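Excluded from the complex is one protein chain; the other protein chains are retained at their positions.
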Amino acid sequence: MFFKLDATAGQPLYLQLMQQIRHATETGALKDGDQLPGIRTLAEKLVVSPNTIAKAYSELEHEGLLELRHGSGAFVCVKRRIRSMADSVHAARRRIRDLIERLRDDGLIDEEIRRAFEAELLFPVEIASKR
Amino acid sequence: MTSEPAILTHGLTKSYGHDDAVRGLDLSIGRNRITAFLGRNGAGKSTTIKMLLGLIRPTSGSGTVLGKQITDAEQNRRMRQRVAYVAEDKSLYGYMTVQQTINFARSFYSDWHVDAEKKLLLDSELPANRKVKSLSKGMRTKLALLLAFARRPELLILDEPSEGLDPVGIEDLLRTLVSCSADGVSVFFSSHQIAEVERVADHICILDKGCLLMDASVDQLRQSYRRIDMVFPSPPPEREFQISGVKRIRTAGNQVRIFSSGNAEAVVERARNLRVVSVEVAPVGLRDVFLETVREN
Partner (left out) sequence: MLWYKAWLETRSRFLTSLATLTIFSSIFVHHALYIACLNTFPCPEEVRHSGWRSEFHFLLFVNQQYVVLMWILAVVLLGMGGLLREKALGTSSLTLTLPVSRARLMRVRVAMGIFQAIVLGVVPWLAVLIISFRAGMPISVAQVGFYILLLVGGGLIYFAMAVLVSSLVSGEYTAPALTFGAVLLGAMLFDNWLRRFNVWRLVTGDFSIDRNTFLLSKQVPWPGLLGSLCVAALMLLASVIAVQRKEF
């Protein structure tokens, strides 16, 4: 399992890990029943605090994506509805690809496009709805 | 027992004549996490750590480490059984060999793990029979760290542990810190290496001129500190942006750059009310948080 946590992104590491684990279950890299590395093992591999791993696993357990079995580790439990989420992620990626192509045609360079996306993403939903 | 902080100080002060090395420090370092102690040279980090370990007596104030009073010699001594410390100068006895040093240190602590010792010795490639005085600085640092990492104490205190290590050594150090933390060791280390701190620390404390300027979780900093770059049709007055959380406002013509410790949404909303042309919100790395915090002081 390949994870990459960016310490300088404006997002707590445990949230990044949660997203990456979720993404892995959506793309099928992690399947139902797969075991994730233990907290210590993953912490040592990524060289991050074990509290980060523990928090990510714990939150995902609350969401129902992981099952933490005492003594054995963290196991993925992908429910059937996740399968359809993978489809909507695919559809979203296609839409984003089209949008990016159009922005490039408008003359924007990739760096500007990325900064615009990040700026919009960092707004909480309330501000977006006020517009 | 495990709910009390690993380190707790009240108004800890150390003065040398008219100079205050440490001023009214109220530190609270939690258990089971990795806390980094950041500060400029001469900020008082080493002085604080030495007071905690009984090397120096505070001028006033008090503190406890693992619940034991730091100013009581006997309590401090018993506390040192459960604490591993590596000094900034990585002191070792030059006349002992690597193996003699290890045997010496091992004899004092019941929390020593022989398997950890053997593995660390193997990985570090330290020559067991060479005298410490003929080791290179990097090897001496590794040995000094080994004496702490071969133990599983309740608390690990490290003063500038990565000094003298090459990038591979630093990576090994961080991995070992993380491994200790996974075993339930509370870690408290001071460092200048902000990049390393950013990766492994759960919590940071910033000390400057003897005062504690910040005590925050790194995740919380990641979520709240923002740099907001805005371009206006005409330069707006700075007082428009004196919102809570805003730390610094810089203007250059029509451009405004704001550094805020939270409440970025309010800044953006104010900007929109002032008909801003473009807004970019970016995260702030720990280095900039540190520099801004210290600069304000």
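A and B are the chain letters, set down in written order, and residue numbers restart from 1 in every chain.
Following the convention adopted for this analysis, a contact is a pair of C-beta atoms (placed from the backbone, for glycine too) under 8 Å apart; a residue touches a chain by one contact, two chains touch by 3 or more.
These numbers were taken from a predicted model, which means no experiment stands behind them.
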Touched by the hidden chain, restricted to displayed chains: B
Option touching the unshown chain, where B:Ala73, B:Ala128, B:Ala195 or B:Val277 are the choices: B:Ala73
Of B:Glu4, B:Asp89, B:Asp166 or B:Asp183, the residue in touch with the unshown chain: B:Asp89
Touching residues on subunit B - with respect to the absent chain: 50, 53-57, 73-74, 77-78, 80-81, 85, 87, 89, 91-96, 100, 103-104, 107-109
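Methods note: only the chains that are shown with their structure count from here on.
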Centre-to-centre distance between subunit B and subunit A (centres being mean Cα positions), rounded to whole Å: 29
Of all residues in subunit B, those that touch subunit A in their complex: 32-34, 171, 174-175, 178-179, 181-183, 195, 198-202, 218-219, 222-223, 225-226, 264-265, 268-269, 279-286
In the complex with subunit B, residue positions of subunit A that touch it: 7-14, 39-40, 43-44, 47-52, 115, 118-119, 122-124, 126-127, 130
